[in-house]
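A single protein chain has been removed from this complex, and every other one stays in its place.
Up next is chain A:
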Amino acid sequence: MTATTEINNIISEENLVYKKTDVLLDNEMHYCPGCTHGVIHKVIAEVIEEMDIQDKTIGVSPVGCSVLAYNYLDIDWQQAAHGRAPALATATSRLMPDKYVFTYQGDGDLASIGCAEIMHACNRGENIVVVFVNNAIYGMTGGQMAPTTLEGQVTATSPYGRDCATTGFPMKMSEMVSLLPGTRFVTRQSAETAGAVRKLKKAIRKGFENTREKKGLSFIEIVGTCSSGWKLSPTQSNEWMKENMFPYYPLGTLKDE
């Protein structure tokens, strides 16, 4: 038996233990090795498939590394201007209340330029899911300081380390939005281990279930890595994240009503 026929024999229905969801397209992802965006995309795609809502889900992509998220998830998408995704999602969900609308946003997009849009969407309790990917840096534009960049963290625009006395302090968005009555579910997750991914999936599923039950806004922060921006290998990035990000951005659910 040649190696190929052997593989072909192994790939058969009865041996199937895991299958890529069809909601995730086959397009090659442009993300750097070790980037958290890809894992999060997969998790969202799986939830959409499991809840059977592919025909009812509209994603709103940000400006940031995940601007092209629409190339990877086989659903209808809107591509928003930088920071404005919650405004698009607001109208989309209000005009089509039976649909599942989610925004997918980075920390520069959500916490800096889009701070007003996210705060007010949360305050109004829009019936949407917000997936917030906090990698403490502007990945797409080459690793500049974000509002979430940690104290002392070196970035392209904080080359001597972030000085909080002059640049302010890293913003805890989940804590902030959890204070607003409009948010129903606020959680901070990660995706660096199989266990973390399982928890993340539960959280995202809960978010979409909240939409189904018209409960209001679910805010799911994911502390992630940006190996290119941080100038670390993928494994080093995970270590750095655990050592530095997790203490400042503690994982767990802040609000579940």
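Keep in mind that, in the parts below, a residue touches a chain if its C-beta (ideal position, glycine included) is under 8 Å from a C-beta of that chain, and two chains touch if they have at least 3 such contacts; residues count from 1.
The criterion applied here is as follows: contacts and distances are computed from a predicted model.
Enquirer: There's a gap in the complex where one chain should be. From "Phosphate transport system permease protein PstA", "3-methyl-2-oxobutanoate dehydrogenase subunit beta", "Recombination protein RecR" or "Molybdopterin-dependent oxidoreductase", what does UniProt name that chain?
Expert: "3-methyl-2-oxobutanoate dehydrogenase subunit beta"
Enquirer: Any idea which of A:Ile58, A:Ile220 or A:Met245 touches the chain not displayed?
Expert: A:Ile58
Enquirer: Mind listing the chain A residues that contact the chain we can't see here?
Expert: Touching the missing chain: residues 54-58, 60, 67-68, 70, 74-81, 84, 87-92, 94-96, 99, 116-117, 119-120.
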